[in-house]
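Showing chain A:
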Amino acid sequence: MQALVSLLKRDLSLAYRQRAELMQPLLFFVLVISLFPLGVGPEPKTLQLIGPGVIWVAAILSSLLGLERLFRDDFSDGSLEQLILSGTSLSGASLVKVFAHWVTSIFPLIILSPLLALFLHLTEPMYWALLKTLLLGTPLLSLIGAIAVGLTVGLNKGGMLLALLLLPVFVPLLIFATSAVEAASMGLQYNAQLAIIGAMLLFSLALAPFAIAYALRVSQN
Partner candidate 1 sequence: MYFDGFQSFLDMGGYGLYVWLSFGVSFLSLAWLWLDSFFSKKALFKNVHAEQARLARIKVASENSENNGVQV
Partner candidate 2 sequence: MSVLSVNNLSVVKRDRLLFSKVKFNVVAGSLTYLRGVNGAGKTSMLRVLAGLVEPESGEVLFQGEKIQDCRNDYALSLVYFGHKLGVNQTLTAVENILFWCDLHQVIATTEQVYKILAQLSLVGLEDIPVANLSAGQQRRVALARFWFKKNAKLWILDEPFTALDVQGIALLNQQIKTFLEKGGAVVMTSHQSLQIEYPTTEVTLEYNI
């Protein structure tokens, strides 16, 4: 247990030292979203219509950008080998690493979400729905993303392959999240969608760490 705590501290201090690199997915997120009004026109009505979808697709793409960094350094300098050989539970360590990655690079997206709701003229209820779906959905992105990253960490051309592997898997999340926000725009209840995303999150929370641990062992040889 002490090992996992020091792993978390190490990852957070590493993220702090590389915070310039950490800002990049964030800038990408805001940039992509502010391109849409320039393309589609500034009318609030149209922006509101495409808003939820735009924010969610941008969130998925920018989290893909950030995911690459999850095991890349540890694999290349050998820390991953020492972690596997250290007897600390690899699934526990994977969960800690995914949590540290989520807090440092995807949580800032959520902090920025009010600004983006402004950019796309989302109404108040729509924003709360968006916030809830982001809070429930982005950990899901990290957990499932980490499995694919664990598998492709060995190959140095993981970039596009990662997107190819993960985008299909994120489709259900995208559908339920955007429909929740649209329901909110019409004033309807959206607890059902939230419940489904929540279920997906709990399911992946239970299974993903073991899958990530297995992926990391597989990518060793």
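Operating definition for what follows: a contact is a pair of C-beta atoms (placed from the backbone, for glycine too) under 8 Å apart; a residue touches a chain by one contact, two chains touch by 3 or more; residues count from 1.
Behind the choice of candidates: all candidates are chains of the complex that A comes from, given by their letters.
Treat the numbers as computed from the prediction; the structure is a model and nothing was measured.
Undergrad: Name the candidate, out of 1 or 2, that touches chain A somewhere in the complex.
TA: 2
Undergrad: Can you list the chain A residues touching candidate 2 in their complex?
TA: Residue list for chain A touching candidate 2: 2-3, 6-7, 10, 13-14, 17-18, 73-74, 76-79, 81-88, 217, 220-221.
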